[in-house]
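Only one structure is covered here, and it is reproduced in the block below.
Every protein chain but one is kept in place in this view of the complex.
To keep things simple, chains are lettered A and B as they appear, and every chain counts its residues starting from 1.
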Amino acid sequence: MSEARTVTHPGSPAGIGPGVFARYAVWIALAAILLLLPYVFSSRLALSTMSLMGTMIVFALSYNMLLGQAGLLSFGHAVFFGLGGFFTVHLLNMAGAGGWPVPLPLFPVIGALGGLFFGVLFGAISTRRAGTAFAMITLGIGELVASSALILRRFFGGEEGITTDRTDVLAFFGYSFGPQLQVYYLIAAWCFVCIALMYAITRTPFGRICNAVRDNPQRAAFIGYDTSAVRFIAFSLSGLFAGVAGGLSAINFEIMNAAQMGAAESGTVILMTYIGGVGNFAGPIIGAILVTWLQLMLSDATKIWPLYVGLLFIGMVMFAPGGIAGLLATQAPVLAARKLHRVLPYYLLALVPGIVAVIGLSVLIETAHQFSIRASYGSELTLYSVPFDVTSPLPWLAGLILAAAGTWLFLRAARLARDAYDDAVSGGREA
Amino acid sequence: MLEILIISTLNGILYGMLLFLMASGLTVIFSMMGVLNLAHASFYMLGAFFGFEISRRLGFWPALVIAPVLVGLIGMVVERYGLRRVHRHGHVAELLFTFGLTFIIKEVVEMVWGKLPADYRVPPSLDFSAFTLFASSYPAFKLFVLLISVAIFLALLAVIRYTRIGLIVQAALSHPGMVGMLGHNVDRIFMLVFGVGVGLAAVAGVIAGPILVTQSNMAGLLGPILFVVVVVGGLGSLGGALVASLLIGLVQTFAVAFNVSLADLFGNSAAAAVLSVWLSDIWRVTVAQVAPILPYLLLVLILIFRPRGLMGTRDT
Partner (left out) sequence: MSDAAAAPAIELAGLRKSFGAMEIIRGVDLAVREGERHAIIGPNGAGKSTLFHLISGHYRPSGGTIRLHGEDIAGMPPQLINRRGLSRSFQVTNIFPRLSVWENVRCATLWALGYRYSFWRDVDGLEDANRRTEEILAEIDLLDRRRTPAGVLTYGEQRALEIGLTIAGNADVLLLDEPTAGMSHAETERMVALIREVSEKRTLLMIEHDMRVVFDLADHISVLVYGGIIASDTPERIKANAAVQQAYLGTEAA
């Protein structure tokens, strides 16, 4: 019949051309990267960071099944993460005590089952409605479960949570999974499997109908589909994968705490998914890595790092709703027209004042913060290796000037960049 | 017993009226603009902290006027330069914007005032006992809060019933699309409505600050309850918001006051022996401990069985 289809659907990784090898190249590359990362970043800290990122990638991807695929904004997604994790810790403890013949790598399945069970249970309630009502129900259920945690102390362990020992269970080919390196590979393997499965789901009839329901639920009904049923299945499946993430987290940290089911965690996954890019399969992966990295790196640099993440988030919502992946995707036509060298100089031109503006803003924020706590912490502050006294006008002025000048220059340069982009894109079609 | 009943009723109505002050703004904003302002409780928090700061320097009465106005102005700026821009990206983007706002406002509040409770005290002019009932005295400040809430409610009612802007708001509550088509400057009205809506929340913050704890987590504690109120009462219905506010206010207050557990209910019966094993975790749990969950249970039930809410005019 016709040539191999290269229709780009929202999920395809950058619309690579036809050919079996090309289709599998991305997966081979991904597997290779996962295998080789510990050789590049081999410190203990790096390994545990990457393990955490692996968990968060699965979590964020599961959330995108709801938001990006089906258009459902949930404020209570951490519930499945948490419940999956709690079931896993309890079963780990039972397996360890009872000497069950189940090796550690199989335990995230428990998380999956827990997540699926509650996904079905809560999904039956939530997915009858859509839009704002759906968001409210998920908020309510999230609060409900989080509050119940303090009452059902046996299962949730109260404020301390439930601990476990992953080395207690049956060894897997001699591996006890005590060292972080082994845990990393366990998580990486599961992460790879989950990415592959979730990607595969986007390429099924169900996945496509999900997109249709997201785009136009009314029309979807008129092509024969019950929109509630579609949403229900999406919800249950996303609960399943969130549960896997919870199980991986339980194995990684050997503890599960009720706080991990709450509003803060639900909010974090929204941040990760949105900043990375909703509606693009790679988006949540990027977002999970970036936000986790920010959380770890920024928290060393400044006490008020959540504010920066929040500002980044709001900035994305206002100016780049496609997230980072979306921004990258807008460059695809430029790449296709091989005009990247034309626009790159302008992007760099805009980047410099942009960075200056961000620096200026951070100076203002940090100075303000130090100012408010100067009673207990003194008024000295070292920013970017420059010592300041926050009671003097100097840091305020410096911050203001940098931020204002940087922004003004950035806007001018951005306009030039946009013109260059338009030229490159439209010129490309004629060429 | 009677004493607890009366005091609890007063407290319940007090709490309910505070909730209504906030819920009224939220309902009107949602009905007119289609945006569920997730950051509404954050503006309440701003009101409390601004009230605290201004009280310290200028006194409580100036704070009562200045703080809400300040917050209202901030709200208008947020609407004009933030929400309006995000509007074209769709409902999800709007919700996410307000969600991001909660985050940012909380961080800024923590940055400026820290994480510990602020020492927001009842103003000395109102720091006396209004009356003594049986053995406990009821503070005058609480009575003042009650009276002010009722006064604002009546004023709101009057504005909505008898002024032109009130008429427009009424129309928008049930038919938001039409308002724009009637030729009113919708943008300006939206900005005003948003500003006044969050200003009302700020008033609640200023007067509730001394009674409830003024702390950076107060938005997170009260926020979800607020949505329960608005949804249970019915989006688009101010009357419903009032009923739901009072209902939830009373239920939560009574649950805490009447501290009963399943164990207490079943006493020493044979059934108790059996149930206490099966339901061991919840056996000893008192109603007070369960109280925080009750509103969410109500929310979920209402959204399943009666999505219109108690008195709503539209489906959510």
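In this text, a residue touches a chain if its C-beta (ideal position, glycine included) is under 8 Å from a C-beta of that chain, and two chains touch if they have at least 3 such contacts.
Note that this is a predicted model, so its numbers are computed, not measured.
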Which of the chains on display does the removed chain touch in the whole complex? A
Among A:W27, A:F155, A:F172 or A:Y225, single out the residue that touches the unshown chain. A:Y225
Among A:S74, A:N211 or A:T292, the residue in touch with the chain that has been omitted: A:N211
Out of A:L37, A:I233 or A:A403, the sole contact with the unshown chain comes from A:I233
Suppose we count only contacts with the excluded chain; which residues of chain A make the list? 2, 5-10, 200-201, 203-209, 211-212, 214-216, 218-227, 229-230, 233, 237, 279
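Basically, only the chains that are shown with their structure count from here on.
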Can you work out the whole-Å distance between the CA centroids of chain A and chain B? 32
Across the complex, what residues on chain A touch chain B? 67, 71, 73, 75, 125, 128-129, 131-133, 135-137, 139-141, 143-144, 147-148, 150-155, 263, 267, 270, 274, 304, 306-307, 309-311, 313-314, 317-318, 321, 365, 368-369, 372-373
Can you list the residues on chain B that touch chain A in the complex? 36, 82, 85-86, 89, 91-93, 95-97, 99-101, 103-104, 107-108, 110-114, 220, 224, 227-228, 231, 280-282, 285, 289-290, 292-293, 296-297, 299-300, 303-304, 307, 315-316
